[in-house]
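A single protein chain has been omitted from the complex, and every remaining protein chain is retained in its original position.
The block that comes next holds chain A.
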Amino acid sequence: MGDIERQRQPKPFVVVKPQLTALNELKENSMNENSTTEHTLIVGGRTLALDKHGYLLDLAEWEPGVAEHFAQLENIQLSDAHWEVIRFVREFYQEFNTSPAVRMLVKAMAAKFGPEKGNSKYLFMLFPEGPAKQATRLAGLPKPAKCL
């Protein structure tokens, strides 16, 4: 994995208190990863199941509202550039049946969009906590294997 990722301090989602308050209003269940209670997400009136990592259980249930929801949780202001990556990782999963980890994502982005977007700096600017980890969550995919 890249140096940037090694230097990064792990930051659990639970520290983001204002977002949790906002989400409670949206009838969000606990997103605390240590919690053993049920993991669900309510978006657009539908209750969606989450896996033990807090990722969407069934990617077919994804809708843009899910990305907006997770973005709020992860303190990300969604821009067109974010949506481009989100759409890209969803297409990637549909084609290859796997969630891309960072290196794979960088390579695949470079192949599709060229080096100015296919590099880890660009992706970390968009998803500071880890592009593979965050983009796949927003996109409703499983957490990439062996991803910290």
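What we mean here is this: contacts are C-beta pairs under 8 Å (C-beta built on N, C-alpha and C of every residue); 3 or more make two chains touch, one makes a residue touch a chain; residues count from 1.
What we mean here is this: contacts and distances are computed from a predicted model.
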| item | value |
| --- | --- |
| Record-based protein name (UniProt) of the chain missing from this complex, from "Autoinducer 2 import system permease protein LsrC", "ABC transporter ATP-binding protein", "Sulfur reduction protein DsrE" or "Aspartyl/glutamyl-tRNA(Asn/Gln) amidotransferase subunit B" | "Sulfur reduction protein DsrE" |
| Which of A:A108, A:L123 or A:L138 contacts the chain that the document leaves out | A:A108 |
| On chain A, residues whose C-beta touches the chain left out of the figure | 95-98, 101, 103-104, 107-108, 111, 145-146 |
